[in-house]
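With one protein chain held back, the other chains of the complex are shown just where they sit.
For clarity, chains are labelled A and B in written order, and residue numbers in each chain start from 1.
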Amino acid sequence: MSAQLANSPVLVEIKNLVKTYTRGDQDVPVLRDISLNILRGDFISLMGPSGSGKSTLLNLIAGIDKPTAGILRIDGEDISKLSEGDLADWRASNIGFIFQFYNLMPVLTAFENVELPLLLTNLNKSQRRERVHLTLNMVGLEDRMDHYPNELSGGQQQRVAIARAVVTDPTILVCDEPTGDLDKQSATDVLNMLKELNSALGKTIIMVTHDAHAAEAAKRMVHLEKGELIDEVN
Amino acid sequence: MKIPFSYIFRNLWTRKLTTALTASGMALVVFVFAAVLMLDAGLKQTMGGTGSLDNVVAIRAGSETEIQSGVSRDQASLVESMPQVARNKDGKVMASKESLVLISLFKTGQDKGSNIVTRGVSPMGLTLRPQVKIKTGRMFKTGSSEIVVGRNVHADFDGTQIGQSIRFAQREWTIVGVFDAGGSAFDSEIWGDVTQLMQAFRRNGFSSIIVKLTNSDNYDSLVKDIKADVRLTLDAKREQIFYEDQSRALSTFISILGSVLSVIFSIGAIIGAAITMYSSVAMRTGEIGTLRALGFRRPSILVAFLSESLLLGLVGGLMGLFFATFLQAITISTLNFQSFSQLAFSFALTPKIVIQTILFSLLMGFIGGFLPAMRAARMKIVDSLRAA
Partner (left out) sequence: MYYFKLIFKNVFRAKLRTALTVTGLVVAIVAFGLLQTVVDAWYAGANASSGTRLVTRNAISLVFPMPVYYRERMRSVEGVKTVSYSQWFGGIYKEPKNFFPQFAIDHTNYLEMFPEFIIKSEELVAFKRDRQGAMVGRKLADQFGWKVGDTIPIRGTIFQGNWQFTIRGIFDGKDESTITRQFFMQWDYINEDIKRRFPRRGDNIGAFNIEIKDASRAAEVSKEIDNLFRNSLAETLTETEKAFQLGFVAQSEAIVVAIRTVSFVVIFIIMAVVANTMAMTARERIAEYATLKVLGFSPFYVGALIFGEAMVLALMGALIGILLTFPMAQGFASSPAGAAFAVFAVTPSTVQLQIICAFVVGIVAAIVPSIRSARVKIVDGLRHVG
């Protein structure tokens, strides 16, 4: 799991990105003309009041929603042109997800939850097992791998989620309010883990948050308001 | 399919009450479905086991049953002497001239009589039916007022023990034996000496004549010869076919009733499955979004939920089938509309029925779970994640 030699430093190229929702016969613009470059190895936090479009932007970059107009190139590939099926495959290889409410499968053990993304690859059973052990070890939960999510604390569940997010060695880690449901200590642990993943393993991290404490962990801050980029702070 | 089976199975296991209720509803439907199939199969087994393909029954043309029929002595002699009729090693012709009446006996626990076929047979009668064996006691003596009763008559009706006697046609007829006819219609009959019975009822002619063919292929030529002879206004059929035809109305009735019931019941079970699956999908909207985000495609989601529903159907099906197997211990004795007499038959579980039942339960699971699974697969990722 070593950092790739990049062809170009720009990993995510966003140009004139527009996203509009249609409610009945009303058009609701959520993102109006966003342009932004994210470099390989960046740790960027998207911030803004509710309704600013930060989550929408995150969803577009993660490939779980499609832009209405504009260019969205990730690692050289224009993902807005991909079919739904290809987009699913692309996500499986390139994106790791971390959600506010962990989004673990309640009927699967910690081990099985982390293994889930690997089922979409060609790895055999022992290869998968090896990777799962590795990542669970990395987040310090190897001794809890047979527990179900309802037997783990919030912080532990989020760490399992992190393990799941990195087990496929994705290019980008996408985090939507990762500390939103955690107490101060657990939040700090999670943020430290993200920092580690970014600095030691070179993972590009894009995080949506409105927690100032969380935003401090990032290297770069981007503000959105009413669907427009307001300013950038390094 | 990429989504693991443990995910599908454990989701059913987590909602135990709901799963149990839905599966139970389906099990009941499957039970009724299997029961009807088993009843019809049992009826067919009984009738099919009655009589062989090598024997031919001749009755008066236009009659539907032996009871309605009359065959004169002359006609019987003519049929007996035909070349297609077999003879045994002593040169005796293998034919039984028989006389049938219905007598009324009381079923244990009932105060209303039921019609029982009482068959006067010739000495050859027992030989022509190798599946009939004396179980207890002995065969009646030719020329006496002794009778033997079939095992179903012995089991279900009052006054049918060996040593007891039944009174009809101004005579007492003593029961000297119980016979076992291998689950065929004869088990519901009483047999006696044809000459004695005809005397008692002042009859001059027989009801029917049963002959054994020298060769099973001779059937067509025997039928042709009988038709060609104007003195013989008789219809002839293979014995097995003759009895199968006699139960056709009852069999059709059971089949139609069963089909209608199964369709109606399955609607209820399918609705139950649909409600359960819709709820399952609604409760796991967030999970569905997460799986899609991780890269699992729509078809995988569809298959996962459909599998859950199929599994539900399978569980219900196996439960229902399990309880249905116990029905095999029960014997039904009821009126066969066509012959107007009692017929006893059982529930028969055949491999074909097991397969049909399992397929039926899977089908219910499929239909019930299809639309909910479609709903799960069609969800937009962002909407499902937001709803979580």
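Criterion: a residue touches a chain if its C-beta (ideal position, glycine included) is under 8 Å from a C-beta of that chain, and two chains touch if they have at least 3 such contacts.
For clarity, every value in this text was computed on a predicted model and none was experimentally measured.
Seen in the complete assembly, the chain not on display touches B. Checked against the full complex, the one of B:Leu12, B:Val29 or B:Leu385 touching the unshown chain is B:Val29.
Of the candidate positions B:Phe9, B:Tyr278 or B:Phe366, contact with the hidden chain is made by B:Tyr278. Counting over the whole complex, subunit B has residues 17-18, 21-22, 24-25, 28-29, 31-32, 60-64, 67-68, 101-104, 110, 112-115, 168-170, 201-202, 204, 256-257, 261, 264-265, 267-269, 271-272, 274-276, 278-279, 283, 332-335, 340, 342 touching the chain that is not drawn.
Keep this in mind: only the chains that are shown with their structure count from here on.
One simple way to say how far apart two chains are is to compare their mean CA positions; for subunit A and subunit B this gives 64 Å.
Interface residues of subunit B, counted against subunit A in their complex, comprise 2-4, 6-7, 10-11, 13-14, 286-287, 289-298, 381-382, 385, 388. For subunit A in complex with subunit B, the residues that touch the partner chain are 59, 62, 64-65, 84-85, 88-89, 91-93, 95, 97, 99, 101, 103, 105-108, 112, 116-117, 119-120.
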